[in-house]
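Only one protein chain is missing; all other protein chains are in place.
On to subunit A.
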């Protein structure tokens, strides 16, 4: 009896081990591909970041110089500040608006809701290049925005939005808000509909108003969706490139320069491949850290 049961255990264990190997076998090809197209270039970038290299001729080892100049060069350092502003516009504002609109939309079922959702989600499926070109037109000196402001007598508010040292960055940020807002809203609406209706009933029984209900039931129920939205929008803000490149090229002055634009300029316009790699590595590390922190926070009870 004992012998036969231990044999079963052994067999079962070896079976499990075999299935694990089979699984790895299936995953080998994609893993290999992943290593080839992601890990190897990542490692190369990491390596390049310690060299001064023009992309063609022999490189020189410079240790951490590229990283140091990323942090100490006033122009490059300013890109962090710009990204922080962009995070406000790309992540915090759309999430706040998304939560609000999801709460409003799910409370009362109105006819034509799907149409609203579709309209708000539309920017998410449009190419950034198209969006940037559209907004470049909207923000133009004689564009629709200024025309509208003048039409209602707010002439003094009309500005050269993208050419203004103060307003260019917020103007870019608002494009981001417009793009990510619909995504956050749809995510939160689907999240809210997955919350058990009993919870809402219970809350109402306890005498909770709509606001209390939102904070006590909806918000905790959306923790997973919040984590996803935060991760995606913050990393999108960190990686902002096409929007800036098409509208302002980082100007006026360097007031809308982002790390990604600085990276592109270093890699492809000025032969500073090492510096570009250092910027890339720092950005990748930041994205990873942000993703890990947000995942951790959202999984904690």
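Here is the rule we use: a contact is a pair of C-beta atoms (placed from the backbone, for glycine too) under 8 Å apart; a residue touches a chain by one contact, two chains touch by 3 or more; residues count from 1.
Quick note on the criterion: contacts and distances are computed from a predicted model.
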Protein name (UniProt record) of the chain left out of view, among "Molybdopterin dehydrogenase", "Acetyl-CoA acetyltransferase", "STAS domain-containing protein" or "Sugar ABC transporter substrate-binding protein": "Sugar ABC transporter substrate-binding protein"
Of A:29, A:58 or A:125, the residue in touch with the unshown chain: A:58
Residue among A:144, A:210 or A:253 touching the omitted chain: A:253
Listed residues A:141, A:210 or A:224, member touching the removed chain: A:141
Touching residues on subunit A - with respect to the absent chain: 35, 39-40, 42-44, 46-48, 51-59, 61, 136, 139-142, 159-165, 248-254, 265, 268-273, 288, 292, 295-296
